[in-house]
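Removed: one protein chain of the complex. Kept in place: all other protein chains.
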Amino acid sequence: MVSPSQLMENQVFMAFASYTTIVLSKMMFMSTATAFYRLTRKVFANPEDCAGFGKGENAKKYLRTDDRVERVRRAHLNDLENIVPFLGIGLLYSLSGPDLSTAILHFRLFVGARIYHTIAYLTPLPQPNRALAFFIGYGVTFSMAYRLLKSSLYL
Amino acid sequence: MVSPSQLMENQVFMAFASYTTIVLSKMMFMSTATAFYRLTRKVFANPEDCAGFGKGENAKKYLRTDDRVERVRRAHLNDLENIVPFLGIGLLYSLSGPDLSTAILHFRLFVGARIYHTIAYLTPLPQPNRALAFFIGYGVTFSMAYRLLKSSLYL
Partner (left out) sequence: MVSPSQLMENQVFMAFASYTTIVLSKMMFMSTATAFYRLTRKVFANPEDCAGFGKGENAKKYLRTDDRVERVRRAHLNDLENIVPFLGIGLLYSLSGPDLSTAILHFRLFVGARIYHTIAYLTPLPQPNRALAFFIGYGVTFSMAYRLLKSSLYL
């Protein structure tokens, strides 16, 4: 019998696991950032969330949108839109037997670009900082998709 | 040759597969809940969706937002934001050879917390029901991420 834990003896797969865990943890941090801004700025989307701040009409004034909260939410959604393809394509790429140093270069660039994207979005830094970070992550994922389809296309 | 189906002989991996399938099916149910509220309340986002309810100006009145529909959509997005990290981190955690009972405890807590989160969001139940459900799922994912990085960090 083959134990799945033997997958973890493969260096490319271990590297993928480590970088993926880091970038997903970073994405989860966006949830706490949203919660932080919602609580400190008293900006809520649901009536039950601000029930503790007052009754009736008094509580309704907290049901609004706020630039800062919307910014964090856009950054979070952009993370989702880009990390999901990395997760799927990266996993299959890792299993397709790529060169270790090439694979690690891809993972490092992607994770670095996404962390920089978050910093550029939340600070906010002037463009094209955020656009550049976005396109590096995008390019890395496409590069993995290209190598994957080239080495093992089966339709 | 190693058959991937042998992965399925591993109990942790089989448990991960079962719980993940359940929680993803639950997330897909949110799409039908949105469609249900859109149709019963006649609330649409696209002109072509309400073409059957009238012509021209008569149809445009259905292009609006509705508290109930927005609530389901927020619950769906929160699912996406939390189930994607569980999917990625949980898969890698399952392959890292964890203790069976510890792994199953993680999966059960996560799936239970997400189902309770949906109930708390859609009823809606007063806070901190939803916040608690959110943080249990969040904590379970971080616990798996921590064990994964501790056992097999490779940067």
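Letters A and B name the chains as they come in the text, with residue numbers starting at 1 for each one.
Just so we're on the same page, a residue touches a chain if its C-beta (ideal position, glycine included) is under 8 Å from a C-beta of that chain, and two chains touch if they have at least 3 such contacts.
Source: prediction; values computed, not measured.
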Given the contact definition stated above, which residue among B:Ser18, B:Asn58 or B:Thr123 touches the chain not shown here?
B:Ser18
Going by the contact rule already stated, which one of B:Ser31, B:Asn58 or B:Thr123 would touch the omitted chain in the full complex?
B:Ser31
Where subunit A meets the chain that is not shown, the residues are 2, 6-7, 9-10, 12-13, 70-71, 74, 77, 80-82, 84-85, 87-89, 91-92, 94-97, 124-127, 130, 134, 138, 141-142, 145, 148-149, 152-155
Taking the full complex into account, what residues of subunit B touch the chain not shown?
1-5, 7-8, 11, 13-22, 24-25, 27-28, 30-31, 45-49, 51-52, 76-77, 80, 83-84, 87, 91
